[in-house]
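Encoded as structure tokens, the structure appears first; notes follow it.
All protein chains but one are shown at their positions in the complex.
Every chain is named by a letter (A and B) in the order it is written, and numbering of its residues begins at 1.
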Amino acid sequence: MKLLHTLCQIAAPSGNEAPLSEYLLNYIQQNKQSWQNQPTVVYGEEFQDCIILVFGKPRTAVFAHIDSIGFTVRYGNQLVRIGGPDAESGYRLVGQDSQGPIECTLIVDERSGALSYVYSREIERGTELTFQCDFRETDTTVQSCYLDNRLGVWNALRLCETLQDGIVVFSCWEEHGGGSVAYLAKYIYETYGVRQALISDITWVTEGVHPGQGVVISLRDSLVPRRSYVERIRRIAQAAGVPHQLEVEGSGGSDAKELQHGSQPWDWCFVGAPEDNVHSPDEIVDKRDIESMLALYQVLMQKL
Amino acid sequence: MKLLHTLCQIAAPSGNEAPLSEYLLNYIQQNKQSWQNQPTVVYGEEFQDCIILVFGKPRTAVFAHIDSIGFTVRYGNQLVRIGGPDAESGYRLVGQDSQGPIECTLIVDERSGALSYVYSREIERGTELTFQCDFRETDTTVQSCYLDNRLGVWNALRLCETLQDGIVVFSCWEEHGGGSVAYLAKYIYETYGVRQALISDITWVTEGVHPGQGVVISLRDSLVPRRSYVERIRRIAQAAGVPHQLEVEGSGGSDAKELQHGSQPWDWCFVGAPEDNVHSPDEIVDKRDIESMLALYQVLMQKL
Partner (left out) sequence: MKLLHTLCQIAAPSGNEAPLSEYLLNYIQQNKQSWQNQPTVVYGEEFQDCIILVFGKPRTAVFAHIDSIGFTVRYGNQLVRIGGPDAESGYRLVGQDSQGPIECTLIVDERSGALSYVYSREIERGTELTFQCDFRETDTTVQSCYLDNRLGVWNALRLCETLQDGIVVFSCWEEHGGGSVAYLAKYIYETYGVRQALISDITWVTEGVHPGQGVVISLRDSLVPRRSYVERIRRIAQAAGVPHQLEVEGSGGSDAKELQHGSQPWDWCFVGAPEDNVHSPDEIVDKRDIESMLALYQVLMQKL
């Protein structure tokens, strides 16, 4: 889990994904020789900080967002949310401005809910703060900030090791309104004719989804995917005997929002491990669910 | 009204429009010989469950959504909404899971508003339920669930009988966040250069819109269409002497949302009969408004 630990430590809130994008490009460069098949690596200014890996003759694309939630320093010691982070007084935040690295403490006003920081000096306006990474591993679990979605990124990178035909996409801005998948989806559809997607992301432990019972196939969240595509995925998972759970939610979203609303006829399904303590510094995932997530992606990319 | 009755009975909630799409393809195949002009029928995986009919040299496209509102079975006996159905304890719901067909009863918790079903067994997670169709016709009215938008679909099919130049589109997901019109609009604009749209859908009886006073031309809902296009439609309706009413709302939406926000310069206008008991099993429409709706579409498709 050394790779996952490293991924969780790199600050890359929505809009400033460049540091993680650079790390991934280096990682891909250094590791792809050990992968069973060599991908074409698509990146550059026309893709902002996103990366596309194309293996063989692709039929399906995996989307893993690389950005995280966080906070922006507003005026005085005020903070504004990036995405929807959990906020509790005492959470440790880190960042950097022109005066140097920052480690400060989050304060939530009990009455107004207003967010601020406590620090030895004023932090420069517009500075981004993210959760300080406290990575904890046991025999059965991993726990850290930003498992959502560094675990989805980790899953995508591990998938690359054996992938024959398929596309792996590292996207931006998912936690804060989206903004990259629309053009990534257009490029992929127009260049490769691919319109099947899997969303490699992390979902929630709920009354119907339990840790350790397998990767989640989401039948719906705030959006309803095309039924016939989701049914194909369920059948493949059953036939392969990969432990999995079915999720039905009325809220929540993912990169799939942009696929659903874009100008190409994408079929999509969210497939990911569930976590507890969502969007906090203490996100926790059962290792069995990580294992079944990767196993299901491997079989889906072959069978879909 | 036999066709309308059949259309209202077919379950096709957003995301699972395939059954109605198949019915329509069969209907078109069996009936188009009796139409004055033969359309090109565009469909297939690249259009998911949507259908496009192209007649002659088109200048205007009619959009009729084929999906309906409904409910998804969540965990235990919980239900989650598909779109915005009206919910009252006692409504009869139907569906199907691997154990067979289902007829159950909707329950709304008075305090929390939470939705559930009562049935002799547990229904499988993710199963879709729709209103049981009780189709009622009098000399002056039709009443059923899903007149919104099976009546808009019926209007589009009847329009096909005499249509010379134009496009008729059967779209998906309108009731639940959209997701097909963006690519349909792109395809139509890029293939045929068409950028004028009419939304064949059902609106609301309100203090300003009354049953029996004619089809509604909507001057705005939550979105504001381009004034110059709406004015042309008003002038054509007046010149033709088709009974009609003008609607002005601050809320509500339609397939036009995706036209307005898409990457092509569509002009659009919502033109449809008003109904009462919106999104309930008892939607009711005055037959005179159905008649003027079809009449106005016939003249608009000639004059626009």
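FYI, contacts are C-beta pairs under 8 Å (C-beta built on N, C-alpha and C of every residue); 3 or more make two chains touch, one makes a residue touch a chain.
These numbers were taken from a predicted model, which means no experiment stands behind them.
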item	value
Of A:150, A:176, A:195 or A:244, the one touching the omitted chain in the full complex	A:176
Option from B:3, B:87, B:108 or B:223 whose C-beta touches the chain left out	B:223
Those residues of chain B which, in the complete complex, touch the missing chain	195, 206-208, 219-220, 222-228, 246, 248-250, 260-265, 267
For chain A, residues in touch with the removed chain	13-16, 18, 45-49, 72-76, 80-82, 125-126, 128, 173, 176-180, 182-183, 185-186, 258, 262-263
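Rule of thumb we're sticking to: only the chains that are shown with their structure count from here on.
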item	value
Where chain A and chain B are represented by their mean Cα positions, the distance between them in whole Å	36
